[in-house]
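What follows is a single structure, and I will ask about it in a moment.
Just one protein chain is left out here, and the rest sit where they should.
A, B and C label the chains in the order they appear, each numbered from 1.
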Amino acid sequence: MLEVGIVGGTGYTGVELLGILALHPHVRIRTVTSRGDAGKTVAEIYPNLLGAVDAQFVEPSVEALAGCDVVFFATPNGTAMRMTPELLARGSRVIDLAADFRLRDPKVWATWYGEPHACPELLTEAVYGLPELHRRQLGSARLVACPGCYPTSVQLGLLPLVEAGAVRLDRLIADVKSGVSGAGRKKEIPLLMSETGESFKAYSVPRHRHWPEIVQGLEQVAGTAVGLTFVPHLVPMIRGIHATLYADLQDPSIDVQRLYEHRYADEPLVDVLPPGAHPDTRNVRGSNRCQLAVHRPHGRPEAVVVLSVIDNLVKGAAGQAIQNMNLMFGIEETTGLWQLPVLP
Amino acid sequence: MLEVGIVGGTGYTGVELLGILALHPHVRIRTVTSRGDAGKTVAEIYPNLLGAVDAQFVEPSVEALAGCDVVFFATPNGTAMRMTPELLARGSRVIDLAADFRLRDPKVWATWYGEPHACPELLTEAVYGLPELHRRQLGSARLVACPGCYPTSVQLGLLPLVEAGAVRLDRLIADVKSGVSGAGRKKEIPLLMSETGESFKAYSVPRHRHWPEIVQGLEQVAGTAVGLTFVPHLVPMIRGIHATLYADLQDPSIDVQRLYEHRYADEPLVDVLPPGAHPDTRNVRGSNRCQLAVHRPHGRPEAVVVLSVIDNLVKGAAGQAIQNMNLMFGIEETTGLWQLPVLP
Amino acid sequence: MLEVGIVGGTGYTGVELLGILALHPHVRIRTVTSRGDAGKTVAEIYPNLLGAVDAQFVEPSVEALAGCDVVFFATPNGTAMRMTPELLARGSRVIDLAADFRLRDPKVWATWYGEPHACPELLTEAVYGLPELHRRQLGSARLVACPGCYPTSVQLGLLPLVEAGAVRLDRLIADVKSGVSGAGRKKEIPLLMSETGESFKAYSVPRHRHWPEIVQGLEQVAGTAVGLTFVPHLVPMIRGIHATLYADLQDPSIDVQRLYEHRYADEPLVDVLPPGAHPDTRNVRGSNRCQLAVHRPHGRPEAVVVLSVIDNLVKGAAGQAIQNMNLMFGIEETTGLWQLPVLP
Partner (left out) sequence: MLEVGIVGGTGYTGVELLGILALHPHVRIRTVTSRGDAGKTVAEIYPNLLGAVDAQFVEPSVEALAGCDVVFFATPNGTAMRMTPELLARGSRVIDLAADFRLRDPKVWATWYGEPHACPELLTEAVYGLPELHRRQLGSARLVACPGCYPTSVQLGLLPLVEAGAVRLDRLIADVKSGVSGAGRKKEIPLLMSETGESFKAYSVPRHRHWPEIVQGLEQVAGTAVGLTFVPHLVPMIRGIHATLYADLQDPSIDVQRLYEHRYADEPLVDVLPPGAHPDTRNVRGSNRCQLAVHRPHGRPEAVVVLSVIDNLVKGAAGQAIQNMNLMFGIEETTGLWQLPVLP
């Protein structure tokens, strides 16, 4: 049994980790920390876990976490990088669900996250936890940076085209839409139901921190510079991301459907839908899957449109983190991740 | 007082027309037709109009409508074109909220709507009712084709760029999102709340009937061919359209904000928001306004992103129809259209 | 023109007041205060009011408000009672949308609101602003306490039965449901869309501050003690209250439908729906109406069930406040309150 620790167990990715891990056959939840709710039981804060998780929140500290085989950070950006070096030194492996280890260049990190990185020497060691791209490296990783939710949906959507050199790389567009749980469990007026319900809007159009992460990922695959416009939106629903991806084909005669089916043929958690399909975010709600559809819309023969849906809290966060854990510890990759999408 | 008739008063654009017209100071609702609910009072079907509209639904017929100064068609596509010639002959003016008179070329109409047009000779007479573009022609129009909801939001969003020749016309992208009332009041499984609530999806990506309408409008302005990718999505909310529009500037040094403020300076129902703003659809819910914001996102210097929001049932349908009526009859353009957006 | 001041203009009742007053023909908005947003324009915070309200928020103070004919308090409980005596002394009339002047007994007030009342001498002068019950007194009122949202829906629903002595008073039940805007615009985790969307719950079952207010109102009418069970619930929607009211008839042979139709026959803003109807909250969304239906359900012959719906921000707050203002200043009661319910 893996002994597992979770830092930041009261946020939405925290509770999702707890729920999935509670049913994972090879895991024991040893430590769950929460600065605000230390002393309370998990079920007091999250009655949905009554009977499934009997842990109690404790104050976060290296002491409390050392001894865990693996520690998940479900914390705000800037937290994991402060505790990770010591946890690694003490023999725990670390999976960060925040952004601390996603960017490889500490200067880029500092530019987008507004402070110098606390352990830049670990940035190159950290493996970017997108199993569909880095499965091999994950097996031996001590430190895994889980991709952001948008970057997961956008990269899984664009990878086949970029890997195949099939599209112009100087004008990619990612028009992405997220449910409100992506913004976290924060005391903020704009996240109230009265503010976000029955309304739709774009946000952070000038710049968003997921832009450099996606560009880094695509450039690694392409081996060259990429020009990306990235526009996030807030959808009046709780869970789900839908990325609508626009690119121009180098050669309009390519069979894009086949390209996608081939690329993901052996991926257990990525579905390429049949031609003509339009994935709903609910198709993957509560599950660790990504569903993709590719289209060639009327009007511009060179245009290709890819639709990519995930559950932002599962494949976009907690589920993918556990998928990474499985790979890191030689457990079958989909173990504990069989929960089917909740529909309707 | 204008004597007004409404054909198809039980759909969502019908009830919206009824509500706005009930408070219009220069209008008397004379005839409201409904095939399914003839004999019932309006308030039986729509208790929100209790005390405001005391009309009764009657069977649709030219007889019942002749004598009206103006007849609104809030009907499925293909209905207005069958009654319009006779109504015009009898001296009524006609405002069609459906698609029958939106396309000028009967061949294009037949291609996209699947049947020959019933009165192709009227297609060139019909004025396309986007007041911000065709205000002058509307004053003398006998027959007005109200723009579709998506086309209204997309054209108002792109007009300044296209008129100014500021963008490349061969690669425009309109990623548009609509609340579910845009699909109408139809007995269809995909429109159930259990199907559309808490989920987000694209639809009709291969082709959508609003594509030729938008292209016709933009090409008229540009005087040349336009390459447009148009992708509609369904948002789990009732009212509202958000268009996210992507284009590449010919000259990245242009002041786009100023271009928009200048273009719409005298428009009473179009707001250009200050730099950095992100319009919510709720900003215009229940009102006949369009709100726009322009952005230059990080990543591609030539890229411009325009955000455009309207209420699909008001500025995208019933409200714009009444704005057109005001112009046709020499009434001050915003009369009866003062209802403020409902927020929250 | 009445010169009007609003204290607390950034909450949901504040923005609703601003929107209705902006279109009121006999009102000029002179002063709008906000502690947090002083210096900003109203339209910066509420873009839905762009073009309709050009006021700027100022710091709240008696100085800033003196000179107004009437001052609305759209503030948290405990604010109005601190400024009202001086405003009255300077000649303004006051309409409080909070709870400061709703209870007549200062001891009861202190028990339920947790502090001594700041001006108990005004509690008996204050008129309880339910026009359907106290229309006459409102004409000469200097100080009006607007009813709470739940108390408005419950009292309008029960009044005919209680006035007629038709039901047992020792076992009334009010099972009430509110949209989330009733909880206000506060930075609180339980009000996030991720917490309240797609879920339903009761809250404050042991005790809720609207209980003594409703009991006071019913006892005044009944002239005797009343036994009431009051259970509020939170509905995953923004606006609307639905009260389901249970009582036992003294005489099951009474014609309850007729009783209600008779009681509200001359009320311009209360609709008694026909027998068998079930009012939706959307029937009154955005409008100052109350809709009622009465039922005699299968199972217990003595049981009567009344369904009562209002928009919590309009008839339950801002709209009723303006209805009261109209009565206080001899303006026709429904002036400025003609906005029709937004449906769908």
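Basically, contacts are C-beta pairs under 8 Å (C-beta built on N, C-alpha and C of every residue); 3 or more make two chains touch, one makes a residue touch a chain.
Predicted, not measured: the structure shown is a model, and the values here were computed from it.
Across the entire complex, the residue among B:Thr79, B:Thr196, B:Asn326 or B:Gln339 in touch with the chain not shown is B:Thr196. Touching the chain that is not shown, out of C:Val215, C:Leu249, C:Leu292 or C:Leu340: C:Val215 (per the contact rule at the top). On the side of chain A, the interface with the absent chain consists of residues 12, 15, 19, 22-23, 46-52, 181, 185, 197-198, 238-239, 271, 273, 277, 279-280, 282-287, 291, 313, 338-344, using the contact rule stated above.
Residues of chain B that touch the chain left out of the display are 12, 180-181, 185-189, 191-198, 236-238. Think of the hidden chain as still there; on chain C it touches residues 170-171, 173, 175, 177, 179, 194-195, 197-203, 205-207, 211, 215, 227-231, 233, 235-240, 242, 244, 246, 248, 276, 278-282, 285, 295-300, 303, 305, 307, 309, 344.
Please note the rule applied: only the chains that are shown with their structure count from here on.
Residues of chain A found to touch two or more other chains are 194-195, 197-198, 236-238.
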